[in-house]
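Let me begin by handing over the structure; questions about it come next.
Only a portion of the chains appears, each positioned as in the full assembly.
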Amino acid sequence: MNKTSSNIMALAPNTSNKRETVCIFGTGDFGRALGQKMIQSGYPIVFGSRSPRTSNLIPKEAEVLSHTEAAQKAAIIIIAIQRQHYDFLTPLAEILRGKVLVDVSNNLKINQYPESNAEYLAQLVPGAKVVKAFNTVSAWALQSGTLDASRQVFVCGDDMEAKQMVMDIVRALGLTPLDQGSLLAAQEIENYPLQLFPMWKFPIFLSLGLTAFFFFYCLIRDVIYSYVYENKDYSFFIAISIPNRICPVVALILLALVYLPGVLAAIIQLYRGTKYSRFPDWLDKWMLCRKQLGLVALAFAFLHVFYTLIIPIRYYVRWRNEDGIISKALNNKTDPFNNTNGWLSDSYLALGILGFFFFVLLGITSLPSVSNSVNWREFRFVQSKLGYLTLILCTAHTLVYGGNRFLSPSSYRWYLPNAYMLSLIIPCIVLILKFVLIFPCLDRQLTQIRQGWERNPQYSEQSNYIINKSAV
Amino acid sequence: MNKTSSNIMALAPNTSNKRETVCIFGTGDFGRALGQKMIQSGYPIVFGSRSPRTSNLIPKEAEVLSHTEAAQKAAIIIIAIQRQHYDFLTPLAEILRGKVLVDVSNNLKINQYPESNAEYLAQLVPGAKVVKAFNTVSAWALQSGTLDASRQVFVCGDDMEAKQMVMDIVRALGLTPLDQGSLLAAQEIENYPLQLFPMWKFPIFLSLGLTAFFFFYCLIRDVIYSYVYENKDYSFFIAISIPNRICPVVALILLALVYLPGVLAAIIQLYRGTKYSRFPDWLDKWMLCRKQLGLVALAFAFLHVFYTLIIPIRYYVRWRNEDGIISKALNNKTDPFNNTNGWLSDSYLALGILGFFFFVLLGITSLPSVSNSVNWREFRFVQSKLGYLTLILCTAHTLVYGGNRFLSPSSYRWYLPNAYMLSLIIPCIVLILKFVLIFPCLDRQLTQIRQGWERNPQYSEQSNYIINKSAV
């Protein structure tokens, strides 16, 4: 009723307000789900199919026609068909001339074909305007309506207007279009849904490697050594004692590795005297996964904190305390309070708590919605200043924990130092290098280089110009 | 073309660049606040009022005119008046023909009227284009300028162009318009601001029910039983000991209830041999609130962790320890170390910590900004793989905690088993069913069904077609 009244009242203008018909080639699961969703958003839909008969699975508001008929009814055609069947489009090339073809396909493997499906489609139907879109959305998410996962739809294409039309549809479906540029980006967009945390791979494998190494290291030192020399079975150390040695060690090493590439980059820039030559590839990659390294480090720190906090609840610890006290009571012997030990114990605990606190703060600011609401200066302040403060606190925590045990020979079983001693190597190197780099003479030069200055301009004529410009 | 026209007009530059005048009917609190905000964003505003006199509360940049005069000055009219007064618009129908009317009203109760206010308005003024918007924004938020709460403005309407005009205004005010489709969506939009965590209701009431049940259960077992048989007053257990039995039990049950509906849905799909018949209503609803169930479970797990960590600080625990040690010392008796107990104690603690760690990870990935930045495959990996890992770890934590107490008769006071034994029933059922479902024969069939395959197609002619298509 509402509909008709508005039709009566505004004859001419309303024609432009109706959503344009969209054609979907393919009545498979994804095509149907997308069609259903678009019908709900007010789009008239025609399905193009080899055998155009309506099925009870196809939304009843949609027409099912032959490919040719369906294509003639719409300016936008969504190709919801797998790549290996694209060749049926070649005979339709004349009808598809000037139409917008939306490639929604995905592959089964990353870089499965030499060119992306969308580029292949553009080659097959050279007269059409191909747009890549919707490949990150699953049929299930469209059907269930619960888009808990990402609402982002990556869109790319060479024709601006065609892309705009597709992005309008995306928005109408309640999704967020993200313009990724020309059709060259299709390969990356097609690989995207096949990725499983690509940036996390290096940090996670590195941490697992470190975990495995320190597990066997501690097993030898703490379980096997005791078994061999003291004939005591400490195998239950595997559950908590050894993990609680591994976690802080891995966390500290990973945290230091977050700040090492920045220091190395600064040294390279100082050495080369310019910021305009590329870093080695490994350094580039390392710098790009620093955030993930830091978050994995935070996960290990989190585990370390909880492994530490439950120490007094452990049966072994309670038994040892009891045993110690009873034997002292029976021998009528009390220890005097050792003020140095009081200081050391309280200091390393306090440093650890403060380090964990700032670490959690860093983690919170790396949440997308938080980092999106701070400006550049604030982001740098948190990630750089607070980051180094965290590294200093955690390194100091480990140093004070070692305390006066560093030189005690009992720390070197089978000539193996304690695991925490090994963990201190990289953080100390990073902190020393950083300390050297903030010396005024080096810091001033580095700042100049980062603002575009070059020490040894290779093309003297041009460089004059550049220096002029960068002064402007 | 666009270019040249703007160049021509650039002589008298401002004409095309001025924002269009907007009219607001009603000078109440919300009308004034919205007017003030729109003036700040550069819109000329006229107020339409029954008694057109300027008041000191109305922004001085705005004109106040009669309804008729005001309506003639603008193409968009915001109706900032309550629904029961809408009938004054009927005589103005001729003037409002073709205008965009923005309905900003809310009701006091959910589904207060049979039709939404916006649809009622469209019936009253059939010649106008009605758009629903701004009802989720409060006058206070507009006035104070601190939009800490949501910036989302839901917009719906039958006329695309009118909706676009309103969405442009929303954007100009620094808010985020969300197109919800046709005017049929107005009912839902009007109900939205009256909702108080609708998805959370079932999880919270369920958890409160479970909490109450287990509270009385533990009260009987731990406080009343001791009082009756041992004449000891353990009433202070109500503060920590009993909550620390309730929390893990409720957390584990809720976590299992997150994964139970998925398993049931799989069984139903396998039994029916198709994914195209609807699930029972209760299952649909249950599946939609799984995220909330999981987060409530995480809250209980969080409480359990902290209740556990403070155990050694409790006066009762310290007194009991002291008492035990002193009596042993006086009786000159020491317990030997029990290796099995060492293993059991450390294992259940380690399993608990790991379970909590993955649980927190699940919680973090369910934050909107985090889940928005992962792709579908990553989201499924976290929510499904890591979710089951969490469930397995937490169930194992409870099983090992029980340890060798399962068969000890002292665990069955008044024939009531320990609360943690009851909590294991649902998780074990879920894990066994899931284990059966990942058997290759069942898993393969389920995958096929979920890709659109049907075992017993009801309409043989069409189903042939469907199978062909889904193979495409």
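Odds and ends about this structure:
We just call them A and B in the order they show up, numbering each chain from 1.
Criterion: contacts are C-beta pairs under 8 Å (C-beta built on N, C-alpha and C of every residue); 3 or more make two chains touch, one makes a residue touch a chain.
Note that the structure is predicted; figures quoted are calculated from it, not measured.
Here 2 copies of the chain are placed, and the complete complex recorded in this file has 3 of them.
Note that only the chains that are shown with their structure count from here on.
Rotation angle relating chain A to chain B: 120°, from a CA superposition, given to the nearest 5.
Residue ranges on chain A touching chain B, taken from their complex, read 2-3, 5-6, 9-10, 13-14, 16-19, 26-29, 40-42, 49-51, 53-57, 81-82, 85, 136-138, 140-141, 144, 146, 148-152, 171-172, 174, 192-197, 233, 235-237, 239-241, 243, 299, 302-303, 306-307, 309-310, 312-316, 318-319, 322-323, 325-327, 329-330, 367-370, 372. By the touch criterion given at the top, residues 97-98, 119, 122-123, 126-127, 129, 158-161, 178-183, 276, 287-288, 291, 305, 308-309, 311-312, 321, 324-325, 328-329, 332, 334-335, 337-339, 341-347, 349-350, 353-354, 356-357, 360-361, 366-381, 450-452, 458-459, 461-463, 465-466, 468-470, 472 of chain B touch chain A in their complex.
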